[in-house]
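With one protein chain withheld, the remaining protein chains of the complex are depicted in position.
After this line comes chain A, so read on.
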Amino acid sequence: MKDKKDTRVVVGMSGGVDSSVTALLLKQQGYDVVGIFMKNWDDTDENGVCTATEDFDDVVRVCNQLDIPYYAVNFEKQYWDKVFTYFLDEYKAGRTPNPDVMCNKEIKFKAFLDHALSLGADYLATGHYAQVRKVNDKYEMLRGVDDNKDQTYFLNQLSQSVLSKVMFPLGHLPKKEVRKIASENNLATANKKDSTGICFIGERNFKEFLSEYLPAQPGKMTTLTGVEQGKHEGLMYYTIGQRQGLGIGGAGDPWFVVGKNLKENVLYVEQSFHNDHLYSDALIATDLNWINEPLEKTIDCTAKFRYRQSDSKVTVTPIEDGKVKVTFHQAERAITPGQAVVFYQGEVCLGGGTIDEIIKNEKPLDYVG
């Protein structure tokens, strides 16, 4: 193994506290650290100032504090082609995409990793809350120790070859500790607010953003049996299990989105949180990635269907075309096509895929869209 001082680690720096501390820790450990800011989205605010400039300025400050070189790289075109196009296509198809999973797969751990390697890097490090463990000749991805912060859900598409080149120095730390390290070291970003939401939308209004790219087609909102309940503003604005923004008044339990009919442009709604129509007992997933070895037989494990959800017990069976059927041990609420399903055995993330079909009583639930 190379000496740490001869081991070059490129740190993907966003200007946030997590990636700042990532760079700090690696520098303290003695690596040859290089900070790189990635620009994936062209965004100018109302004063004509590019919003990335401020974040880059924070990268500059932190890197100068750490005495490491810093650079920027532009992946706007790749991001548009690989992530944003997918994002819009999924919405057009009436599904709820997960651009972060795609960004990690196609940009951060592909285009950006390639760029890092072209700079002579031995490793790429990011501030993700996840851990990599080498067992014999294989790499495993483990959850971050901070349960609330664990980001393996978004990293489920990483391959063995990617994991062999990746470091997640924050994986063994609770977020609180990361903030503490940042302020103890007076990092310029110590008190910076965490970013929220989808990166390219930021804190803007989601509906407004989406309507700039996809024409909204308002239509009818009905129960599954066809009783009209009002109008919807465009199917893409709604996701399964959603309560807010339906505008249905009246007595009784609150209303929830239970499905979509793309062909008829109808949004299906039903009453009460625990409405039976929100529940299903299995799903079919596509685009599977298995981090250790491909699934050849049925296994029992746990799964997450959304970020920050607690694990559910499932049975996973390989079916045709590399897909899997995931059977829930207990009925699950509001499983949403387009989102990721990610599998775990204890602390180890096994991989994941995209939720494609929802199943109830052995039959596809067509109304979820």
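The rule is short, and it goes like this: contacts are C-beta pairs under 8 Å (C-beta built on N, C-alpha and C of every residue); 3 or more make two chains touch, one makes a residue touch a chain; residues count from 1.
As a convention for this text, contacts and distances are computed from a predicted model.
Looking at UniProt, which of "cysteine desulfurase", "Heme exporter protein B", "Phosphate ABC transporter ATP-binding protein" or "ABC-type cobalt transport system, permease" names the chain we cannot see?
Answer from the UniProt record of the missing subunit chain: "cysteine desulfurase".
Which candidate, A:Gly30, A:Gly120, A:Gly202 or A:Gly346, sits in contact with the chain we can't see?
In the complete complex, the chain left out is touched by residue A:Gly120.
Which one touches the absent chain: A:Thr53, A:Ser183 or A:Gln217?
Touching the chain that is not displayed is residue A:Thr53.
Looking at A:Gln29, A:Asn74 or A:Ser164, which makes contact with the chain not pictured?
A:Asn74
State which residues belonging to chain A touch the missing partner chain.
Spelled out for chain A, the touching residues are 34, 36-39, 42, 50, 52-53, 55-57, 69, 71-74, 114-115, 118-120.
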